[in-house]
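Of the protein chains in this complex, one is absent; all others appear in place.
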Amino acid sequence: MIEVENLTLRFGGLVAVNDLSLVVRPRTIHALIGPNGAGKSTTFNCISRLYRPTSGRIRVLGRDVSGLRPQDLAPLGVARTFQNLELFGGLSVLENVLIGAHVHCGGGLRERLAARPPAVIGHVEHLLERVGLAEFRHAQASALDFGRQKMLELARALAIRPRILLLDEPAAGLRNREIGALDRLLNELVERDGLTVLLVEHVMQLVMAISHRVTVMNFGARIAEGTPAEVRRDPLVVEAYLGQEAAHA
Amino acid sequence: MDSEVLFLFLQQGIASGIVSGSVYALLALAIVMIFKTSEVPNFAQGEVFMVAAYAALFLIVFYGLPMWVVIPAALLFTVAGMMLFEAGILRRVKKALGEPVNLVIATLGLSFLLRGLVRQTGLGDTPRSFPSLVSTDPVQIGQAMLTRLDLAIVGTAVAVMAAVFLLFNFTRAGRAMRALGMNPKAAALVGIDIRRTHAFVWGLSGLVSAISALLIAPKILMTPEMGHVAILAFAAAIVGGFNSLPGAVLGGFIIGIAENLVGLFVSASAIVVTPFLAIMAVLVLRPQGLLGGRPQMRKV
Partner (left out) sequence: MPPQQAVAALPARASSNLRLGLLVPAVAAVVALALLPVFTSGYVVYVANVLLVYVVLSLGLNLVIGEAGQFSLSHAAFYGIGIYAAALGNKLLGLPLVGCLLLAGVVAALLGGVIGTIALRMRDIYLALTTFAFGEAMQWLFLNWEPVTGGPNGLRIPPSSLFGVEILNDKQAYPVVLGVALLMLGATVVISRSRLGRAFRAVRESDVAAMAMGIPVRRVKIMAFLLSAFYAGVAGGLFATFSTYIHPESLGFQTTMTVLTMVVVGGLGSTGGALLGAVVFGLISELLRQAPAVQEMTYGLILILFMMFVPRGLAPAVSRWVRGRGHV
């Protein structure tokens, strides 16, 4: 579903991503982990075309993305969330999700002019139920608590009806109970709805519980890849994380 | 036009352009230092400039004070006014909603308030000229005619620019201002007093504007609309790259020279469109300005 080949991105002299290759298989949850500054979010932003890679190739759904603009991905069925929340904060919860369905309400003039476009409103309401925000549909997005804002961002991304979901730290800052709900939702999306998920995550509890495959990055490069169990035993990974712990202490 | 006249016009245009350009450069510097540190384009900069000149005129006309009192008093008044606006009003606006649009509107409000106030005093009813400290005897440079006052203007302006550069690059306050411009959160973490630095920048910007006003005031007729020159300073800042102090200076001279050449070669009434054309040319050819860094993508 996503193939990254020899991706390199330099900012000036800094090599943010160094010759990274990665294959995400259909209907799997693939996690991208690594210490801070390892280049995970940068890789993400290359896939969603916010950054232009210095070299390398990225194919999404079998299609080379190099000619695409960031807004061309949603119509292809690629949705994303953001590390530091990028909600439409001043708008209502409902409107946030409706905007997520933007590419699906461009049919006729009636559809375009409708405040609640018939083609998408049912799906939007369903998504709000599914992430537990139905009762907040008229609240202002920025007034929600942090966990609900994260769920709203997920619902907004799902309104695209994506085949691929790119999640940038979906569990960061969530409480345990909320992580459990997220865990179930993601599993359901893959098992029942057939989505493919690539996620960047720090919360190991989530990564180890739900990922089919894990890629570990450090200093912009891949240092390990495998099932959660394999990765956990890898000495390079242990060192990268321990090294970071030591640096923090 | 034969080549000799052309060459003469060219020399005169460049010489006069450097004189007016030095004043635009100062005003552009005042705008850019605020923008760099607080991301606010101060649309009232032209009116601050105007008020500084009128404050000096007021002291001369109503109290007959000597220049050595008038000049420092006018400078101090402007600095205090700017700091007060930043600390008393903008800070409150930032807290109230804090959207950039709101801050810009507040500065637009200030520009109208100041112009109305000056008009209300009646000082602006008749255009006045400001007494000159330096004689207006002519001086010939190459084939261009300037006055001694012109030379004094350029000299003072260049000295002020140099002082600003030294201040920004070699003092603690300058480091604080640069840090604030790059990353306010990090600046606060390393112990920089954000509020004081903001107030300081606005005060400094007021000082530079006031100096430029007092420099140019003897050369022009003063009206409450004289703040209009700010559009030239804004054009200068855009040409130079809106976040670059050296760019502001370069842009100021470019606009000054372009304006004078247009005045000489095209027509006096075409001067008004020069800044618009300069802005358009830069936006089409090099949107980040001559010395501006590439605009960075917001981190997400």
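Just so it is clear, A and B label the chains in written order, and each chain counts residues from 1 on its own.
Simple rule for what comes next: contacts are C-beta pairs under 8 Å (C-beta built on N, C-alpha and C of every residue); 3 or more make two chains touch, one makes a residue touch a chain.
Fair warning: this is a prediction, and the values are worked out from it, not measured in the lab.
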Shown chains that the omitted chain touches within the full complex: A, B
Residue, one of A:Arg112, A:His126 or A:Arg233, that touches the chain absent here: A:Arg112
Of A:Gly39, A:Gly100, A:Pro170 or A:Gly220, the residue in touch with the unshown chain: A:Gly100
Chain not shown, touching residues in chain A: 48, 50, 69-75, 79-80, 82, 86-93, 95, 98-100, 102-103, 105-106, 111-115, 117, 135-136, 138-141, 143-145, 156-157, 160
Missing-partner contacts on chain B, residue numbers: 35, 39, 41, 89, 92-93, 96-97, 99-106, 108-117, 119-120, 231, 234-235, 238, 242, 269, 272-273, 275-277, 279-280, 283-284, 287-288, 295, 298, 300
